[in-house]
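Removed from the display is one protein chain of the complex; every other protein chain stays in position.
Take a look at chain A:
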Amino acid sequence: MRLLDFFTKRRESANVAKDRLQIILAHERQLNSAPFVEDLRKDLISVISKYVNIDPTRIDVKLERDNHLEILEINIPLR
């Protein structure tokens, strides 16, 4: 395994840390600025799965804030 690491370029751990932090912080900032988003996601899952078959982990609820407008984006891929 070590020998393999030597030949395949190892991914720098700082870059891994940066990617992981950017993803988790984007998520946490949203949770803190609009705590209802998480409840909305759960409600959507329970309502929509009464009618169609969905994968709950793939429901994406996003609230984006700009200086001028707010967009609530909901993405529900059907199975």
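Some points to look at:
Definition applied: a contact is a pair of C-beta atoms (placed from the backbone, for glycine too) under 8 Å apart; a residue touches a chain by one contact, two chains touch by 3 or more; residues count from 1.
As a convention for this text, contacts and distances are computed from a predicted model.
Entry comment: the absent subunit's protein name, as recorded by UniProt, is "Septum site-determining protein MinD", drawn from "Transketolase", "Cytochrome c biogenesis protein ResB", "Septum site-determining protein MinD" or "Reductive dehalogenase anchoring protein".
Within the complete assembly, residues 12-15, 17-18, 20-22, 24-25, 28-29, 32-33 of chain A touch the chain that is not shown.
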